[in-house]
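With one protein chain held back, the other chains of the complex are shown just where they sit.
Showing subunit A:
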Amino acid sequence: MRTVVLAKYVPDATADRRFDPADHTTVRDDIESRLSELDEYAVEQAVRLSEQSGGEVLVVLMGPGGAADAALRALQMGATAAVHVRDAALRGTDAAGTALVLAAAVGRAGGADLVLTGMASTDAGTGLVPAMVAHRLGLPFVGYVDELDVAGGTATGARETEAFRERFEVALPAVVAVTDHINEPRYPSFKAIMAAKKKPVEVIALTDLGIAPDEVGFAGARTAVESALRRPARSSGEVVKDDGDGGARMVAYLVDNRLI
């Protein structure tokens, strides 16, 4: 079986995440960045499935130069190889353009039995890309999956929304987005870290995918950010130590401020 994992290189959630004041894109240079934590679950699940029933795990990333670090992390976690789509024209690409590029990269790599993704990126966080990739590839899509097994060309598992939980079954190939409840991503061993150094990472550009520069980036975007303003940071307020009266003082605070 051949699994492709779509994984994104994102600014760390604890770093000073911000927007470029000129074009309102997410700042991706000079900021601590990493393989999106929510995509680690997809990498982990792909590696577990390959450990159980064999097959390769290809990681596909679209991102700036630094995304090579995220590719390496996925390889350390057990992926077989990586494809990194890197192109200056990609700056400003939105969900639709990202899906166009990722689907083309999956196609160029020879397709997949299973395409695994995270439930949402930790920066843009729209959760739109996976279903859009499925549309481009003409494949069925299952989102918010927190249990997943594959046997005999069929994927079975469970998914959960706000309204219900359901068990499902889908014949492969398919695109599946997984949540952070599906597994516990591994911390790579020293041996795995050394082995990853020898694994192939192919860097490709838009021309390799037959995509014109104006289909992506700002030119191809179907959405635009008009302004991005930092909210005033919350500051800490009154702190009281409980000497038996903490509960009463809390209620007094709520009443005094007409909150209850």
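The rule is short, and it goes like this: a contact is a pair of C-beta atoms (placed from the backbone, for glycine too) under 8 Å apart; a residue touches a chain by one contact, two chains touch by 3 or more; residues count from 1.
In this text, contacts and distances are computed from a predicted model.
Enquirer: What does the UniProt entry say the missing chain is called, choosing from "C-type cytochrome biogenesis protein CcsB", "NADH-quinone oxidoreductase subunit H", "Electron transfer flavoprotein subunit alpha/FixB family protein" or "Urea transport system permease protein"?
Expert: "Electron transfer flavoprotein subunit alpha/FixB family protein"
Enquirer: Using the touch definition up top, pick the residue from A:151, A:194, A:212 or A:248 that touches the left-out chain.
Expert: Answer from the full complex: A:248 touches the omitted chain.
Enquirer: Give me the subunit A residues in contact with the hidden chain, please.
Expert: The list for subunit A reads 13-14, 17-19, 24, 38, 94-96, 99, 119-120, 122-123, 125-132, 135-136, 138-144, 156, 159-171, 174, 179-181, 221-231, 233-242, 244-251, 253-255, 257, 259-260.
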